[in-house]
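As you look at this complex, bear in mind that one protein chain is not there, while each of the others sits in place.
For chain A:
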Amino acid sequence: MAIEVRIPTILRNLTDDAKVVEGSGATLEELFTDLDGRYPGIGERLVEDGKLRRFINVYLNDEDVRFVGGLKAELSDGDSVTVLPAVAGGSR
């Protein structure tokens, strides 16, 4: 199951400068675990104590994942995930 993942500039040192990578997983959590297997270290930059890091925004097909289950958000083939750093405190 291929999911397209857009990586922000600040994390591209972990993806060999790739802007877009592919991953797989039935949930966002599984996707991040899969990515961490191939790009070691990326997982801890995204997740902390089993939750999305506060200063990271993640969008599933442009929808803020915090409104659709966070790390438990369900993914399907062809979905697009965008990771962006949040500025000025990020989440409210």
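Rule of thumb we're sticking to: a contact is a pair of C-beta atoms (placed from the backbone, for glycine too) under 8 Å apart; a residue touches a chain by one contact, two chains touch by 3 or more; residues count from 1.
The working rule: contacts and distances are computed from a predicted model.
Peer 1: Given the options "Cysteine synthase", "Glutathione transport system permease protein GsiD", "Amino acid/amide ABC transporter membrane protein 1 (HAAT family)" or "ATPase", say which is the protein name UniProt records for the missing chain.
Peer 2: The UniProt record for the chain left out of view names it "Cysteine synthase".
Peer 1: For chain A, which residues reach the chain that was dropped from this view?
Peer 2: 57, 59, 61-64, 67-68, 76, 82, 84, 86-90, 92
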